[in-house]
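Of the protein chains in this complex, all but one are displayed in their positions.
Coming up: chain A.
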Amino acid sequence: MSTTAPAADGRAAPVLALEGVSKSFGTVRALREVSLSLHAGQAHALAGENGAGKSTLIKILAGVHAPDAGTLTLDGTPVTFSGPADARDAGIAVIYQEPTLFADLSIAENIFMGRQPRRSLGRIDHTAVRSATAALMERLGVDLDPGRVARGLSIADQQLVEIAKALSFDARVLIMDEPTAALTGSETERLFSVVDALRAEGTAVLFISHRLGEIFRLCGHVTTLRDGQLVATEPLDGLTEDDLVRRMVGRDLDELYPKQPTRPGEPALTVRRLTREGVFHDVSFEVRSGEIVALAGLVGAGRSEVAQAVFGIDRPDAGEIRVGGAPLRPGSPTAAVRAGLALVPEDRRQCGLVMAASIERNIGLTGLGKLGRAGLVRRAGERARASDWALKLRLKYDRLTDPVGLLSGGNQQKVVLAKWLATEPTVLVVDEPTRGIDVGTKAEVHRLLSTLAADGLAVLMISSDLPEVLGMADRVLVMHEGRLTAEIPRDEADEERVLAAATGRPHTAGEAA
């Protein structure tokens, strides 16, 4: 179906526009002078890699974040949103990537929370709420009971409820962040026909999807972001999917990736047909000692989940894990640590560190058994171990007794690494090792990983940072929607090929899919 829009210069004044908007979080500059305009009756795509700044941009439009610089205009008038309620009142509806439902409340209440139809004296008209919800469900072609609670809904159904919520606004601007990630083909088509109908009624649409085909199906124009900066805004007519990918990734590798050549040894970690229902399926791979294997893919492809299953945090439904040839008892992190596995989790603030505790305490956490005598931890041993590792990792700190929360993101990450390296693992799993870290520290972390691998450690690195994947990995595994879709050796790996496998797009160079 063609959805050609009028030429850019012939368009009417935008409904909603961003001009020169910048936003930083701490030292990380998420957006730099980005402009974007949305027009009535037109669908606009927003493209970019993970971390390009798409979500930040959406949250600014939704009133969740306030921009540091730049203006937001609604119908040509500058506006300031002091919160999500302001944006909603201005007619902006947002479907977030992660459904944000109230698990304990009914579907109808979820959709109309704070906006329920009312009778006299401000009382909620429960019958009207239910029938309006039923009508929305019918419009979306979904068979969900408006009265059932949201708890237990599948991700796809949650996403459909979010879509129904956005529809219920009669929004002038509809923003959709990966709305189709969990939907089946027919659900997606149904959603698109509803969006087409909304567009025909004059709604402006901003659409984000990693499925490039959907962008071409739905949208007239596309804005591409890279590293928080605007690459281009252009009509999709005449563009190919490959053009779009090139705009999203096109950049050079630099000295950020001091990868040392290594000679892979024996398989240190072997994963056979690992499956966790509804999360990932039939995942098989091995990591040899001395090797860095990257696990690439989009957010939600199931990479972190695989790592967690390997480490025993989640119990897989099927499959086998072997460490150094010996089978690993599934579902037990204790067994995993004992077998020589270490996991540096994605979210160091939540899962990796005790922020309020000292550096030495944090580093000592994994060795409580070894450092102990008769069940008590020897402080001297703890301190010796901490200063030892702090030196090895070039940790920048004042005193080892300082709370970890005072350190910069990069140094916090080093503490997490130290904590796990102190267990002397044979297999190190790192999940997004350099997210939110400044460039200098990033290079240090890379050098460290490279040295460790050269010394014989097997490293499994999950990363959404493509240059990092290509710069550091001896082999690249790519996941798409819970399955391993490609395994690419270092010398054959390039950005387009990895991204193609990650988006489930068939690639011209015939690789195994």
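In this text, a residue touches a chain if its C-beta (ideal position, glycine included) is under 8 Å from a C-beta of that chain, and two chains touch if they have at least 3 such contacts; residues count from 1.
Definition applied: contacts and distances are computed from a predicted model.
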Expected UniProt protein name for the omitted chain (select from "Nucleoside ABC transporter membrane protein", "Protein translocase subunit SecD", "Autoinducer 2 import system permease protein LsrC" or "Tryptophan synthase alpha chain") would be "Autoinducer 2 import system permease protein LsrC"
Pick out which of A:144, A:274, A:393 or A:498 touches the chain that's been left out of the picture.
A:144
I'm checking contacts with the chain that's been left out. Which of A:13, A:85 or A:197 qualifies?
A:85
Who touches the missing chain here, A:135, A:156, A:313 or A:406?
A:156
Write down which of A:13, A:66 or A:113 is the residue touching the left-out chain.
A:113
Touching the absent chain: which residues on chain A qualify?
62, 64, 83-89, 96, 100-105, 109, 113-116, 118, 122-124, 138, 141-144, 148-149, 151-154, 156-157, 182, 184-187, 190, 211, 213-214, 281, 480-483, 504
